[in-house]
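A short worksheet on the structure shown next.
What you see is the complex with one protein chain gone and the rest in place.
Right, chain A next:
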Amino acid sequence: PVDTRDATQARLRSLPAPITDVSRLCVCDLLVAQCDTNCCCDPDCSAQDFGLFTACSVPVVTGDSRLCSQKAAVYSLDVEANPPERIFKLIDQVNPSIFCIHATNYKQALYLKSPEIPTAENFDQLLDKFGGATFSAELDSWNLDTDAQNPPDANETSRYEYGVPVQTEDAFLRLPSPVVSSWCSDANPAGFLVNQATKCIRSVSVEKCDSVQALSMLFYINSSILASVFQVNITVQSIAVQSLNGTRSLVSSSDVLRLPMVLDELCINAVLGVNYHITYTDTGEIIGAAAAFVLGAISKEALSIEQSFEISFTQENTQPVPLSGNPGYVVGLPVRAGFQPQGYPFPAAFLFAALALSSNKHRQLTILQSTSSQDCLAAQGARAPVLFGYNMISGCKLRITAAMQCQPLAQTLLDVLKGQSFPEYVASFGNSQAQDVLDWVPITQLHISEQMISGTLQSSCQIPVSLGIEVKWTKYGSLVNPQARIVNVTATITTSTLKQLASGRERIIPITSSVVFTDISSPAEPSYKAWPTINIKLPFDFFYPFV
């Protein structure tokens, strides 16, 4: 049995022998047991198939053309005959050049090299050679260079780059997250500047309450983050206790560590959620870390609990505003919008910040969200944020009865289309700060009346039937990394006349709202560095004493 296994292994370890006979070689024969079209060398083709061909895709099969004399298989179609038939000829091809290869003692010269089959012995060596992005003959020298850069750890941890795992004393700052299944895996490192929020399930039991590490606060604040030359301890920002029915209450003394313990058949002080807030400088150094906990109680019957984890990074001395891009807008992130305070531009710009960023729903440009009931009047308040780059259209149906009054109806529809607080300004860049007033683009509002299109002016009641927001954006910046910048936002309200209905009758009219993003980038202009000029200036007294 051992011998046969070695034999099979030896067979597996070598590739099948390459075919070198030109009469048996056919590169266009791709389908097994089927005739390939226009493949004259395919052995699966019958005479009827040849009759349907128009040309031979592979007319000649030869070896290396530089050989002085070699066999060549020539395939051609005889279109004169009826039906057309394939002609196969084996000829001797002669290379007339005086530098043709008469003979060669180096077998691999004329054939492709057979690759080495990886085995247990040579796997590491093959991985070293071919495992990287480049196959370099000087691979050893590269390895030496990277090894030389690894020792200075202080330089590495002082500056973090986007996505690099945040290092702590023992390993990395862990953010448990579901991997493959929904069960928590503690091996997920948190990446610098990568804001993440994960939820996962952990299996628990009340008996092992105080022994399971992942339920205790200490597990999450134990290690300190390595940053520049000192270590940053994770402080406890706040503790919220969640009761069994779900209500949460903040605990006043958040510096006392609450460890899980068994009390009355319940496991209290078990960690249900952690929210990390990391503060960093603009050079990429971490200067502060705080964790906000949600502790809860696990009852005896519970076999698993859901834990939620979040990490967010804030630059020091800035407001934690979610950016939609840095600096250009990123496709898919919400378009940021805001309001101008009273008395702009003279009062201080910080008022702008306070008003614009005061509440979540005022921060974004929103559009009517279609609901399943499709009734405009019933689904008031459902808004969807406008995401940059995504053209959206939504709508609802308005049922008009004879009893409806025009003016209130028009106002209601305007609210439905524009929402409670339609912003006045849209951020030009994804990271526009509220203080920079020039970075905000005003929304131009247009009114179009359908009656004007038809030519006749009627002063009867007009109700808005559609809102179209057109966002014009351009590519800004360098050619290799263009950033999206919003240049113009126009909101067009189209109104139409409400015709009086006979009593008892009703009409259904569609109300639509849409957002369209148009790219108005002008073609890129390459700019070149100015030619260096020779700056020669003679000193003032060069011609002394003649001048």
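What we mean here is this: contacts are C-beta pairs under 8 Å (C-beta built on N, C-alpha and C of every residue); 3 or more make two chains touch, one makes a residue touch a chain; residues count from 1.
Please note the rule applied: contacts and distances are computed from a predicted model.
*Asks:* The chain that is not shown, which UniProt protein name from "Transmembrane channel-like protein", "pyruvate dehydrogenase (acetyl-transferring)", "Exoribonuclease phosphorolytic domain-containing protein" or "TMM80 protein" does it carry?
*Replies:* "TMM80 protein"
*Asks:* Consider the whole complex, including the chain that is not shown, and state which of A:33, A:98, A:256 or A:303 touches that chain.
*Replies:* Spelled out, the listed residue whose C-beta touches the missing chain is A:98.
*Asks:* Out of A:108, A:181, A:283 or A:503, which touches the unshown chain?
*Replies:* Selected residue, touching the omitted chain: A:108.
*Asks:* For chain A, which residues touch the unseen chain?
*Replies:* 68, 97-106, 108-109
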